[in-house]
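All protein chains but one are shown at their positions in the complex.
Labels run A, B and C following the written order; every chain starts at residue 1.
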Amino acid sequence: MKTPIPRPKRRATASKARPGGDTTLASPIVPPQAIAGRTLVLVIAIMTFLAGFTIAVVSVIDRAADAWASDIGREVTIEIRPLDGVAIDAEVEKAVALAQEFPGVGGARAITEAETQRLLEPWLGPDTDLSALPVPRLVIVSIDDAASFGVKALSDAVGRDIRGGSVDDHALWVDRLSAMASSMVFAGVGLMSLMLVALILSVVFATRAAMAGNRDVIEVLHFCGAEDRFIAGQFQRRFLLFGIEGGAIGGALALLAMGIAAWAIGGSAGRPGADQIEAMFGRFELPGTAYALVLSLVVAVALLTALTSRLAVRRSLSALD
Amino acid sequence: MKTPIPRPKRRATASKARPGGDTTLASPIVPPQAIAGRTLVLVIAIMTFLAGFTIAVVSVIDRAADAWASDIGREVTIEIRPLDGVAIDAEVEKAVALAQEFPGVGGARAITEAETQRLLEPWLGPDTDLSALPVPRLVIVSIDDAASFGVKALSDAVGRDIRGGSVDDHALWVDRLSAMASSMVFAGVGLMSLMLVALILSVVFATRAAMAGNRDVIEVLHFCGAEDRFIAGQFQRRFLLFGIEGGAIGGALALLAMGIAAWAIGGSAGRPGADQIEAMFGRFELPGTAYALVLSLVVAVALLTALTSRLAVRRSLSALD
Amino acid sequence: MIRFENVGLRYGTGPEVLSDLTFSIAPHSFQFLTGPSGAGKTTLIRLLFLNLKPTRGLISIFGKDTALLKRADMPALRRRIGVVFQDFRLLDHLTTYENVALPYRVLGKDEASYRADVVDLLDWVGLGDRKHVYPPVLSGGEKQRAAIARALITKPEFLLADEPTGNVDPPLARRLLRLFLELNRLGTAVLIATHDIGLMDQLDARRMVIENGHLEIYE
Partner (left out) sequence: MIRFENVGLRYGTGPEVLSDLTFSIAPHSFQFLTGPSGAGKTTLIRLLFLNLKPTRGLISIFGKDTALLKRADMPALRRRIGVVFQDFRLLDHLTTYENVALPYRVLGKDEASYRADVVDLLDWVGLGDRKHVYPPVLSGGEKQRAAIARALITKPEFLLADEPTGNVDPPLARRLLRLFLELNRLGTAVLIATHDIGLMDQLDARRMVIENGHLEIYE
C-alpha cells in the first residue's frame, strides 16, 4: 500500500466522492468547558443581576429625590398678615396678580378661607369662626421655570407692594429634603460602586479561572503555528458569548425583579403603608435610563469578559516563548 | 549494585543517618491551585461581603422600624376642647391626674399655652392672643408598659369624666408608620434572601469549578488505594480553609464598611440632612445581632464550601468505579 | 491468585475489545503481556486493578469475586496491587519524591518510616538528583521511572506495569527489568505489558499475547 502522502490524483476524486463525508468540524477549537464555563456564566449572571438591581433601585431613588426636591422647590408661599385698616382680600388679589406677572412663575393661587379652616382644624376644633381671627392668608406661587425665577426679587416686590406680605420659600424644607435625598442617592451610588467593583473582580477572576484550564489548548495552537491574534480571537469570541449569556440572564432577572417589586407594591395600593412608599418613591416606575443603564451594564460585562480572556491568552502566550 | 528493594539493615541505619534528611513532605496532597483557588476565595469574599452588608443594613432598618413603631405607639394624646361654662384648666388637671393613675402609664403632661402658641404660629402669626380663641388643650400621655395599658379604657374614662375630652391614640400614624417600616423590612429581607441564594449558588459553583481541576488527583489517590473518606477529607479540609478565608475577608469588610458608613454619617452630624437620616435610622449603631448574623454567615459559608467539595469528591469517586 | 473465566469486555456499545479471556495468574509468577497497539492490553490491566467491570464473565482477585465486592472493600484490595500507568499519572503539584511516597502517605504512615526507602529507590531508578523537582520538568523517561518507583515502593503483592520502558534507553530498560525481577523474587506477582521485544527476549517468562480480542498464552 502506498503511503498517503502525495496524492494529487486521489485527492481530486476524493473531493468528489467525499470518502470522509461523514466527518464534520463541529467542535469549536476552544473547549466548551462544562463546569468552569457554566460557573463563569453563573457568576456573571449573579453579579449582573445584583448590580442591575442596585442600578434600578438607585435610579428610582434618584428620581424620587429629584421629584421631592423639585416639587418643594417649585413652590413659594406668600403670606399676608391682616393689618388693621387694610382690606386683606384686596391685598391677596394684588399679591396673586403680582406673582403671576413675575418671570418664571407658572401660576399663583390664593388659599380660600375654607381651606385655611381645614388646615387649622386639628388645632382650633371644627367650629371656629376664622373671620373673627387674625389668621394670615396664603398665596401659593408655583414656579415653572426655576432658572428665570428669582425668589429674592419676588420677596422684595412683595415687601414693597403688599402690605403685611412676606415670602416663605420653604428654604429650610428644601434644604433638608434635598440633603436627605442626596444622602440617599449618595449611599445608593456608593453601594452601586461597591457592586460594580465586586462585579468587575468576580468577572475578571472567574474568567481567569475558566481560562486556567485552557493552557494546553493555547500551547498546542501556538505550536501548530497559529498567530497570537487567531488564538486570542477564538477565546475572545467564546468568552464574549459567556459574558453575553451571563449578562443577559442577570440583567433580565434584575429587570424582572424590579417589575415584580413594582407590581407587588402597586398591587397593595389599598394596604396601609403603600401610600407612604408611593409617596416616597413615586409609582415605582423604572425610569427609561434604568433600562438603558442595565443594558449597557450587560454590554460592558460581556466586553469585560472577552477582554479579560484576551489578556489571559496574551499572557499565556508571552509566557510560552 | 543491589536493587533497593529489601533492605531491613540499611533501613535501620538510614533512619539514623537520614540520607534524605533534606526531603520533607511539605506539599499538601490537594494542590494549592493558584488561580482556581484564589478565584474561589475571591468569589466567596465578595458574596459574603455583599450578604453581610445586606444583613447589617436590614438589621439597622429593622431596629429603626421597631423604634418608630414603639416610639409612636408609646404616646397617646388627650384633647380637651373648651366648652362654654367649663373651666378648661381644671379639666386639664383632672385629665392629667386621671391618666397618671391609669395602669401602664408612665406619665402625663399638659401642653402649656406657650407651647400651643408655638405650634400654631405658622398659621396664626406670632402675635395672636390664644386666650381669646377656643383652642383645644392637649395632654401627652406616655405609656410605660404597653401590655397593661388599654387605650379603650382610657378613652372611656376620659369620655365619662372629662368634659370636652377625647383620646387620640395616633392609631392612623402608628398603622401607617409600622406598615411602612414593615414594608422596608420586608423588602430588606427579600433582598437578603436574594443575596443568600446568590451566595449559595456562587459558592457551590465556584467550588465545583475549583474541584474540576482536581479529577486527576482524586483518580490517582483512588488508584493508590486511598479510602474515599481519606480523599474527601483532604479536599474538605482545604476547601474549608478556602471558605473560612473568603468568608472572613468578606465578613470583616462588610462590618468595616458598615462602620465606615456609621462614622461618615456620625461625622456629618452638623450637615443638613444628617438629622433626617439619624431620625430615620437611629444612630447607625449596629445591633449586636448583626455581628452575630455576619459571623454565622461566615461559618455557614465555610461549611457550605467544605460540604460542596466533599460532595464533588464523592461524585467523582463514584464515577470512577 | 487472579482468575479470569470467560471474561468479555466492550466499551459502551462498541465491539468487544476482549472476549472469552480465561487464564489465571499465580502468586510469585512473572509474565509479559503483549499484542499490537490497540489490542486491549491497557484494558486488561484496568480489569485487573478493578478500574473496569467486565461486561461478562467472572474475575476473581486475591480469591474474591469482583462482582461481589463492595465499594468499601476495594481500597484495601487496591493497596495490594501496584500499577505503572502507561501515561504515568504523576501529580504535577508534588515533587518526584512526594509522588513516589504517595502510597505511604495514603496509608497514613509517618514520613520517617519510609523516607530512606523512597530515597534509595529513587537512586536506583536514576532519579537521585531529581527528587525535588516537579513532574512537568522531568524528561519522558524520568517521568516513567518515577511512575515505576511509585508502583513498587510499597512492595505490593501484584504489580501491573503498562509499557514501563517505552520512554527509556535499552540499558536503563534492563536495569528496570532487574528491579521487577527482584520484586518478583521477593514474592510479588508481576505482569508487564510491553511492545519491546528486546525486553521480552531477555527473559524466559510466560507471555500472554492479545490479538483480535483473544488471549494466547505461551509458557
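A few comments on the model shown:
Following the convention adopted for this analysis, a residue touches a chain if its C-beta (ideal position, glycine included) is under 8 Å from a C-beta of that chain, and two chains touch if they have at least 3 such contacts.
Small disclaimer: the values here were computed from a predicted structure and weren't measured.
Seen in the complete assembly, the chain not on display touches A, C. Of the candidate positions A:Val76, A:Val92, A:Val217 or A:Ala232, contact with the hidden chain is made by A:Val217. Touch with the chain omitted from the figure is made, among C:Ala72, C:Val137 or C:Leu186, by C:Val137. Among C:Ala67, C:Ile197 or C:Ile217, only C:Ile197 touches the chain left out of the display.
Although one chain is not drawn, its touching partners on chain C can still be listed: residues 11, 34-38, 41-42, 86-87, 126, 137, 139-142, 144-145, 162-163, 166-172, 195, 197-198. In the full complex, the hidden chain is touched by chain A at residues 1, 3-7, 10-11, 14-15, 18-20, 23-25, 27, 29, 31-32, 216-217, 219-228, 230, 318, 320-321.
In the analysis below, only the chains that are shown with their structure count from here on.
Look at where the CA atoms of chain B average out and do the same for chain C: the two points lie 59 Å apart. Rounded to whole angstrom, the centroid-to-centroid distance between chain A and chain C, based on C-alpha atoms, equals 64 Å.
Annotation for chain B: no residues touch 2 or more other chains.
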